[in-house]
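Heads up, one of the protein chains got dropped from this complex, but the rest are sitting where they should.
The first chain written gets the first letter, and so on, giving A and B; residue counts start at 1 in each chain.
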Amino acid sequence: MSLLTVDKLSVAFPGHVAVREASFSIESGETLALVGESGCGKSVTAFSVMRLLPSNARIASGRILLEGTDLLSLSEPEMREVRGAKVSLIQQEPMTSLNPVLSIGLQITEVIRRHEKLSRRAARARAVELLDLVRIPDAHRRLDDHPHNLSGGMRQRVMIAMAVACRPRLLIADEPTTALDVTTQAQVLDLLDDLRRRLGMAVLLITHDLGVVAQWADRIAVMYAGRIVEQGGIEPFFARPLHPYSRGLLGARVDVDADEHYSKNRLSEIPGSVGSAAGQAGCSFAPRCPVAEPACRRAVPPLVALPDERAVACPVTVVLAGGPHGAALR
Amino acid sequence: MRMGRRVATTLRRTAIHAVPTVLGIIVLDFLLLRLMPGDAADVIASESGVATAESMAMLRQHFGLDQPLLTQLMNFLGHLAQFNLGFSPRYNMPVVDLILQRLPSTLLLMVTALALALIIGIAMGSVMAAWAGRWPDRILSIVVLLFYSMPGFWVGLMAIVLFSVKLGWLPSDGDMTIGADLGGWASISDRLQHLALPALALGSFFVAVYARLTRASMLEVQRQDFMRTAQAKGLHPLLIQLRHALRNALVPVTTVAGMHLGNLLGGAVVTETVFGWPGLGRLALEAVLARDFSTLLGVLLLSSLLVIVANLLIDLLHAWLDPRIEPA
Partner (left out) sequence: MSVQVDPELEVPVSVDTGSRAAPRKHRRLRAFVRNPTFVAGVMILAFFVFLAVFADLLCPGDPLDMVAPPVLWPGQDMAFPLGTDSLGRDVLSGLVHGSRASLVVGISAAAIGLAIGMLVGALAGFFGGRIDTALTRLIELFQTTPTFILVIVIVAIGEPNLETIAMAIGLASWPTVARLVRAQFRSLRESDFVMAARSLGYSRWRIILQEILPNALPPVIVAASVMTANAILIEAGLSFLNMRDPNIVSWGGMIGDGRDQLRTAWFLTALPGAAIALAVLSLNLVGDGLNEILNPRTEP
C-alpha cells in the first residue's frame, strides 16, 4: 500500500476549478516532485492533502488516503492530530512563514508539545537537537532568537526543523528553495534529502525548477491547468518526456535527439498561456500544442498507463509510443 | 539582558526627542494664553466687586502680570526649572500643589477607561474578525459603529439615568461617598463603584476605535503565511488566534492607542464635569473660565507631559510585542 494516494481529487474555487481529477501516489521514503507553472494547481493540491485550503475553496470530489485512511473523511480535531505529526509542511517564503514576533524556540517546541507529552524542558532540549540536526551552528543559543535575527537560509532550516520535529511520514515542501539564492538552495535541498533518508519519510516536493527535480526527486508528476498530464520515474522522464507539455518544459535541455518541433523551444516560447485553457472542452494544452489533433479539442484525454510505470494523458503520444502497454518506447 | 539594553535605548532616544517638543509646547502654550482677553486680576476684581485702578495695578504687580511678555516667559521658564509652576490666584495656592492634588484621580480615571477600552475593544474586534461577514460580526459592527458615533458624555448621562436613577446600582457623582467613614474593602469597593460609570463614559468611544482596528488588523494577519504554518502544526484554532494572530495584530492597535491618549485626556474634561469627578480636566475648565493662566498653563503642560510619557510606555510595549523593532 502506498503511503499517500490521491485519487481523482478536484478542488473548486468560486468561478474556477483549480485541480481536476488529479491522481498520484507516493511510496514510503521516496521523493515525488510535483511540477508545473505557477497557477497550475500544484500548491492547491498540496494544501488539500493537509486540508488547509483557503476558506473559499472546496474539495469537490476525490479521496486522499494516508496509510489507508481517507483524510477527507476525518473530523477537524482528528485532522489536527495528523497535521504536524504525520504530515507536515514547509512553505515557499521563509521570511513570512515564521511568526515574526515569537522566538524560534517557542515555534519549534509548540509543535513538539502539541503532539507529544513532553515537559517544557525536554521539549527545549529536543528543539536544540533539531536545530543541530538541520545544521544550525550554536543551536542552544539560537533558541531565544527571533526570525529577523536569521538569514533566509537559516530560517528555512528552522522551518525544516519544525516540520520534522515529530518525525512525520510525509513532508510537503512547497517550493522550499524558490526564495533562496542558488548556493543556499543546494544546501537546503541536500539537507532535506539527508533527513528524508535518516528519518525514513516521504517528500512531496513542489517546484517549477526541473534542475531541482533532476537532482533530488525519485519520481515526477507534471501538472498542467489543474490536471496531471504525465508521471513517471526521473530517468525515463528526462531521457524521453512524453507529453508535448513536458517536452516543452524540457525544451532547453533536450535539444539533440528530440523531434525538431521542440529543438529550440523553451517553454516560454510555447504560444499561449495557461489562462487560455479556461473553459474550453478537450485537452487544456491543445491550444498551445504543436501536435494537437482535432480529437484533442473534443474530449479530455485520460491518463493512460504505460510500461516503465509511466503514464501520460496524450493520445497522440500514446500512439507514437506504441499504444497502452505497448512495446517499449523507441 | 538583551531586553534591558533595548529598554534603555528606547528610553534614551525618546527622552532626547522629547526635550525640544516640551520646550516648544511651553512657548506655544505661553503665547496662546497671553492672547486671552483679560487676566486673573480682572476676574478677581470683578468677583470682589470693587475695582479701582490702583488695586488692579497692585494685583497685577503681585502676580507679575505687569512685566513685558518676554520677561514673563523667562520668569516662567526659570521657575519651571525648579518645578515651580507659579501661584494660582484663583485657588490661592501653588499650581504644583493644585495639580498634584488633582492628578491621581484623573490618572485613575484615564487608566481605567483606557484599560477597559482596550480589553473590551480587542475582545470585540477579535470576535468580529473570527466571524467576519457572518451575523456575530454584523451585529457587533453595528454596536461598535454606534459607540463610535455617540458623544461619550451623553453615554455617561444615559448611563446615569439607567444605572443610578432607574436601577439605583451605581453612584453618579464624585469619586467616593463623602462623609461615610469607610475602611478597608468597603472603601475600595466604594471607589470602584464611583469609578464605573465615568470610566464607561470616557472609554466608550475608544472601545469602538480599538474594536474596529483589531478587526481589520486580525483579518490582515489571517492572510499571512505563518498562520498556515501554525495550522500545519495541528495547533488548536483558539491557540493559533491567541498566540500567533493576536500578538501581531496588537502592534497597530497599540500605536493608535498611543495616538489617542491626548483625546482621552480631552474627553476627561467633559466626563469629569458630568460626574463631578475631581480631576485635572475639570481643573482645566475652571481655570479657563476663571482666566487663571498659571493653572491653565500648568495643566496644559502636564497633559502634554502625560502624553509624552504614555507614548514612551507604548514604545516600550512595542519593543516587547514586536522584537523586529530595533532601537535606532
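By our rule, a contact is a pair of C-beta atoms (placed from the backbone, for glycine too) under 8 Å apart; a residue touches a chain by one contact, two chains touch by 3 or more.
Just so it is clear, the structure is predicted and the values come from calculations on it, not from any experiment.
Residue B:Gln222 is the one among B:Thr9, B:Gln72 or B:Gln222 that touches the chain missing from this view. Interface note: of B:Ile139, B:Leu239, B:Met259 or B:Leu313, the residue touching the hidden chain in the full complex is B:Met259.
In the complete assembly, the contact with the undisplayed chain comes from A:Leu210, out of A:Leu210, A:Val229 or A:Cys283. Which of B:Ala57, B:Ala115 or B:Leu146 touches the hidden chain is settled by the complete complex: it is B:Leu146.
Not every partner is drawn; the one left out touches chain B at residues 20-21, 24-25, 28-29, 32-33, 35-37, 132-133, 145-146, 148-151, 153-154, 157-158, 160-161, 165, 219, 222-223, 259, 262-263, 265-267, 269-270, 273-274, 281, 284-285, 288-289, 291, 296, 299-300, 303-304, 307-308.
In this section, only the chains that are shown with their structure count from here on.
Centre-to-centre, using mean CA coordinates, chain A is 55 Å away from chain B.
The touching residues of chain A, counted against chain B in their complex, run 47, 50, 52, 80-85, 88-89, 91-93, 96-103, 110-111, 114-115, 146, 148, 159, 162. Chain B meets chain A in the complex at residues 224-226, 228-236, 243-244, 247-248, 251, 321-324.
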